[in-house]
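Omission of a single protein chain aside, the complex is shown with its protein chains in their original locations.
By letter and in written order, the chains are A, B, C, D and E; residue numbering begins at 1 in each of them.
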Amino acid sequence: MSVRKPSAKAVAAPKKGTKRAPAKADAKGADRVKADRVRDFAEFRKRMNERILEHDNQVVRRFFALDTQTYKDGALNLKTKELLGLVASLVLRCDDCISYHIAQCRDAGVNRDEFFEAFSVGLVVGGSIVIPHLRRAVDFLDQQEAMPA
Amino acid sequence: MSVRKPSAKAVAAPKKGTKRAPAKADAKGADRVKADRVRDFAEFRKRMNERILEHDNQVVRRFFALDTQTYKDGALNLKTKELLGLVASLVLRCDDCISYHIAQCRDAGVNRDEFFEAFSVGLVVGGSIVIPHLRRAVDFLDQQEAMPA
Amino acid sequence: MSVRKPSAKAVAAPKKGTKRAPAKADAKGADRVKADRVRDFAEFRKRMNERILEHDNQVVRRFFALDTQTYKDGALNLKTKELLGLVASLVLRCDDCISYHIAQCRDAGVNRDEFFEAFSVGLVVGGSIVIPHLRRAVDFLDQQEAMPA
Amino acid sequence: MSVRKPSAKAVAAPKKGTKRAPAKADAKGADRVKADRVRDFAEFRKRMNERILEHDNQVVRRFFALDTQTYKDGALNLKTKELLGLVASLVLRCDDCISYHIAQCRDAGVNRDEFFEAFSVGLVVGGSIVIPHLRRAVDFLDQQEAMPA
Amino acid sequence: MSVRKPSAKAVAAPKKGTKRAPAKADAKGADRVKADRVRDFAEFRKRMNERILEHDNQVVRRFFALDTQTYKDGALNLKTKELLGLVASLVLRCDDCISYHIAQCRDAGVNRDEFFEAFSVGLVVGGSIVIPHLRRAVDFLDQQEAMPA
Partner (left out) sequence: MSVRKPSAKAVAAPKKGTKRAPAKADAKGADRVKADRVRDFAEFRKRMNERILEHDNQVVRRFFALDTQTYKDGALNLKTKELLGLVASLVLRCDDCISYHIAQCRDAGVNRDEFFEAFSVGLVVGGSIVIPHLRRAVDFLDQQEAMPA
């Protein structure tokens, strides 16, 4: 059965031939801690997805498969759909979901201006209660952008 | 001060020179009732927006202005932003907001396949609790499409 | 494709050989209005479910099929699962979902004491914001119980 | 057992010796319809509260009693607490709760400027998704103010 | 006054005469970290519950007592009620509440198949936004099952 494998994309081990942008010396430690946290989270997600799908529950398995299918190119393209997933996650205030869709959006070519316009929709629709999630979203985006393209 | 004037678009009095698609005789009454309800709602919205903005509260007024500004063409185009507003409204389960964004999306050229893909994102992210709102969304969309283009 | 057909159960046309419990004369009119409203809603639900499934969107269709599958007898029996659906609907405050699951629970043999204990969980977990929905839930339950068994 | 009796306050039959502010002739009908709707709702609320409390479920009864106790004068006065209840209801988007607390706030002496500042907090915290509820809130407030003091 | 004492059950110090299932050597460290985290959380919960109830606020105290009372055996048995609490917590996406009810459900004899069916209801009703909470729920369940029965 095909299920969403978010970790592969979300973490994105440096591609061959790319170089990490040089970081200021005093920020390197913090960067490493963050990179570790991102990796830990991705591993946790991957491992728990597997644990969940190991159990013989057809409804849960079908739901996961359906979730993957939802974002495929169709009448709306992948990029638009991932943006829809991102804003839905923002207004429902789910940090993990926001991070996931930010990673997916980046893969689909969403640039920083586009991200901020999507954020602005989420912020205005969802209100100031969204702000703490927006902070973590921008922090995650910064981390992703600091990684080799 | 510029504020969102949703009614003008949401209701859309038949444009000159267009003709209403012929309805089956026995459904005409129900159609008229619905059209009335759509009009009543649009009038209520317009009237209450005015009542709200009449009151000298700068935060409320600025929020309304900001809400209008949010959906303007930018790095993301109007159509994409209205789709974002639609899906955010679906997962937050606000019927009035859903209707409003459906009307805006239609003006922006969203077709029925695209609507259903946006609905599918809202449904999968938000769950079966979204279904009653989806029914009313499709009913509203049907009404809008039954109106002269 | 199999999809949930809620109307058949939710409305429950009087079964053969049953009799409506006599209502006090002055309440008969109100009862009839309510019965009509219940019937109208069930028809709307049925019709819109059909409209939604008519459209060729596989994600939406699969979601509807999955929703039906969710409440089937399994490790937990149907009755328990419908109670889970009811309390989930209460705390998420969706009137249509609450009515639907009340009808399903009654078919599964949930009695009034059990309903109120399920309501009490929903009320304590979800807070006083649930109260208006609880009023409508009890009103719907009263209507269902007033109908021929 | 003491339970909240919202209807007495929320509907407020005209007090002796007061006079209804003259309405423009063409709006009288609409006003009457609205007044009827407010009365119908209050009766529904009162009746269903009684139905709910009739049932011998101690958790539900205690919750209703606790709900009443919550808004009593204490370290914070009644007026402040009702404003807290109003804003909580706004951001959780419960129209019946909003109406109830508006009526309570008016009894506690909240004036229109104060209402709009409370609304502005609810709007900014909760976002544009609150707007349809704000429209109905201001409409309800208008109706209450149109009634004899 | 009697208040819920979740920690006693949730953490469950190993009962006499039981043995910890042998863990693979390389996972022992991680297991210990997790066990510590579970214990820390339980201690935090216990300590803060006491801090909250120390303060002389009758509404808060009564609410805590009511919360405890809600899940007692009645027309519905404890097991069913804890499952209701679990699914309500899932769709409202509260990790601490989910963990608490998982521990309570285990004490009430809920097995893994039953857990997954309850999860499936929460997932379908609440949507993919529930998935990150489901991951943590299954992780918590795994930890509980790894502990001596």
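Please note the rule applied: contacts are C-beta pairs under 8 Å (C-beta built on N, C-alpha and C of every residue); 3 or more make two chains touch, one makes a residue touch a chain.
Just so it is clear, the structure is predicted and the values come from calculations on it, not from any experiment.
Shown chains touched by the hidden chain across the complete assembly: A, B, C, D, E.
Residue D:Lys81 is the one among D:Arg45, D:Lys81, D:Arg106 or D:His133 that touches the chain not shown. Residues touching the missing chain, restricted to subunit E, are 44-45, 48-49, 51-52, 55, 57, 59-60, 63-64, 67, 70, 88-89, 92, 94-97 (touch as defined at the top). Panel shows subunit C; residues 91, 123-130 of it touch the chain omitted from the view.
Touch with the hidden chain on the side of subunit B covers residues 58-59, 62-63, 66, 69-70.
As a working rule, only the chains that are shown with their structure count from here on.
Shared contact partners of subunit B and subunit C, listed by label, are A, D, E. Between A-E and A-B, more C-beta contact pairs join the chains of A-B. Chain centres here are Cα means. That of subunit B falls 28 Å from that of subunit D.
Here the spacing of subunit A and subunit D, counted between their Cα centres, is 42 Å. Residues of subunit A in contact with at least two other chains: 59, 63, 66-67, 70, 88-89, 91-92, 97, 124-126.
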